[in-house]
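Heads up, one of the protein chains got dropped from this complex, but the rest are sitting where they should.
After this line comes subunit A, so read on.
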């Protein structure tokens, strides 16, 4: 028994253990998601985060020790965010053809996302830290955490809010669009990527390839747009 315990003490202190746990938990989540034919509720990230959280709490492992291993995955978010430039270049002709629809939807959507987040959170009595962490919730996590850090928010809290937004958007987009009677795959995908970043985009991709393409464009464009407007709106709104 104490032999097993000593082994665990050794393993839990090794970053490799937590790197492996993160990869394995994600594979479990992805397998469940595939097995349920990509049911919106069976989100692979949500499943992985839940599994790892339970493991950390039951083994009394701190987030710091976990992150020693998980940081190798986390740091790749930066280059992956930079990589969003590539689909924008590849879909240049689509962007040129639909620049008016994209431009207006991007402007209105980005403003709605940031303004409603700030105003609602404040009106409901949210703390200053929550409001500042909430503002960039619709965009991809690497950019959102950066905006949060630059504007007096808490990046880790922002990451959690971004995840919640993404899962919710991925679950809600299909029923909401049907309810609104919007059948255009381009509009549906653009809305999913704009409001619910990578998780909305992954959902759009699994529904229709054109929706997926426009979701990816909206995700990249709103990353840029929100980075520009969120700091200004946080200063302007009372």
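The criterion applied here is as follows: a contact is a pair of C-beta atoms (placed from the backbone, for glycine too) under 8 Å apart; a residue touches a chain by one contact, two chains touch by 3 or more; residues count from 1.
What we mean here is this: contacts and distances are computed from a predicted model.
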Name of the absent chain as recorded in UniProt (options "Rod shape-determining protein MreD", "NADH dehydrogenase subunit G", "Murein hydrolase transporter LrgA" or "Helix-turn-helix transcriptional regulator"): "Murein hydrolase transporter LrgA"
Touch with the omitted chain, as defined above, among A:16, A:35 or A:108: A:108
Hidden-chain contact residue, picked from the options A:16, A:35, A:82 or A:236: A:82
Positions on subunit A where the hidden chain makes contact: 22-23, 25-26, 30, 44-46, 48-49, 52-53, 56-57, 63, 66-67, 70-71, 73-74, 76-90, 92-93, 97-98, 100-102, 104-106, 108-109, 112-113, 116-117, 120-121, 124-127, 129-130, 134, 137-138, 141-143, 145-147, 150-151, 154, 156-157, 159-166, 168-169, 172-173, 176-177, 180, 182, 184, 186-188, 190-192, 194-196, 198-199, 201-202, 216, 218, 220, 223-224, 227-228, 231
